Every structure is written in structure tokens, then in C-alpha cells.
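As you look at this complex, bear in mind that one protein chain is not there, while each of the others sits in place.
Then we have chain A:
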Amino acid sequence: MGCSSSLPDRSSGRSTGLNNADNPEGPDAKNLRVKLVLLGDSGVGKSCIVLRFVRGQFDPTSKVTVGASFLSQTIALQDSTTVKFEIWDTAGQERYAALAPLYYRGAGVAVIVYDITSPESFTKAQYWVKELQKHGSPGIVMALVGNKADLQEKREVPVQDGIDYAEKNGMFFIETSAKTADNINQLFEEIAKRLPRPSPS
């Protein structure tokens, strides 16, 4: 709360923390706005997914995210609604784990990313799913993403494992490659479709 008083344009939809966009049921049913948080082990490609989605870029040099970066991107759906994603790209490092609630609190969407070549990152993804089930917003839309799908020859997490785990936990599952841009837009479009729509008043 706190800082909202000086910002009347935003104060209506805010609860706590970094929650500018926790309220998809904004005044305009055709223009949704949603807070999305990316979680996952370090090095699985969270920032690459975001930069591919927001800027259409891919930078193979690894840039370690510090704290969390904030980016936004708006997409238009076929039913002529637009969805503005306000994306928190969090750092995967262990030292920031305790701060994750700061970023996922009030998020309408959580994208949990692992690297299909790293079973450890898949384990870590499951940790994040459990954490969000316990502490995330009720009704949060969760997506499980196996990234680096271009590295088929190095795959160590079978597709079926991802599908099974996602299904068991009521999540949407997709494998992506930020490098080739494969399934990146699909990921966000699918999320947009699954967002709870406000009932027209």
C-alpha cells in the first residue's frame, strides 16, 4: 500500500507489495492488465524468454539478473481484447529466494521455468510450484515452461515428465526456445486466454 496515495490513477487496484496489476477486473473488460512473475532456477533462461517476448531479441551471453527486472508488453487477442503483461523477471540466485514473495505477491500469473537439459532445474521448478500453491494469490494462473527446447540432443527431462507434472497441478505446460523464438508468443497467448475475464457489468 503506502505509496499509492500520491498516485490516484493507480490506487484503485492495489493491495500490497509490487502489485500494480493484480486486478485484471479493471474498469475496462476489453483491456486487461495482469502482473506476471517468472520464477525458476538461475540460468534456465527466464530473462531470455522475456526479452524474446518483449523485444524480439536473443542475447546468447548470459547476463545474471540482479533482484528483479520489470518489463511490460501488451498483446492483442483474436476476440479484440488486449492484455498488458507487467512482467517481473526475478533473479534465480539462491540469495534472492527469500525475497521472491515480494515479487509474486498478488501476481495473477506465474510462469515457472526449467531447462530441459537440467533435471535439477526441474526439481527447482517443482519447489516453486509448491511455494506458489501455498503462498501465491488464490486463482493464480500457473504455467510450467521447459525452456531450451532447441537443445534436443542434450535433453534430460522428458517431455512427458513436464506434461504429467503440469497436469497433476492444474498448470498449463509448454516447451519453448528463447533462442529460436519457438513457442514464446504461444506461451503468452495461451496465458492471456486463460485469464479470468471480468463479468460485464
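Methods note: a contact is a pair of C-beta atoms (placed from the backbone, for glycine too) under 8 Å apart; a residue touches a chain by one contact, two chains touch by 3 or more; residues count from 1.
By definition in this document, contacts and distances are computed from a predicted model.
K.L.:
Tell me the UniProt protein name of the chain this structure doesn't show, selecting from "Origin recognition complex subunit 2", "Nitrogen permease regulator 3", "Exosome complex component RRP41" or "Vacuolar fusion protein MON1 homolog".
P.N.:
UniProt lists the chain that is not shown as "Vacuolar fusion protein MON1 homolog".
K.L.:
Among A:Lys63, A:Lys130 or A:Lys154, choose the residue that contacts the chain missing from this document, as touch is defined above.
P.N.:
Per the contact definition at the top, the residue touching the missing chain is A:Lys63.
K.L.:
Determine and list the chain A residues touching the chain excluded from the picture.
P.N.:
Here the touching residues of chain A are 1-4, 6-7, 10, 16-18, 20, 42, 47, 51, 61, 63-71, 89, 91, 93-96, 99, 102.
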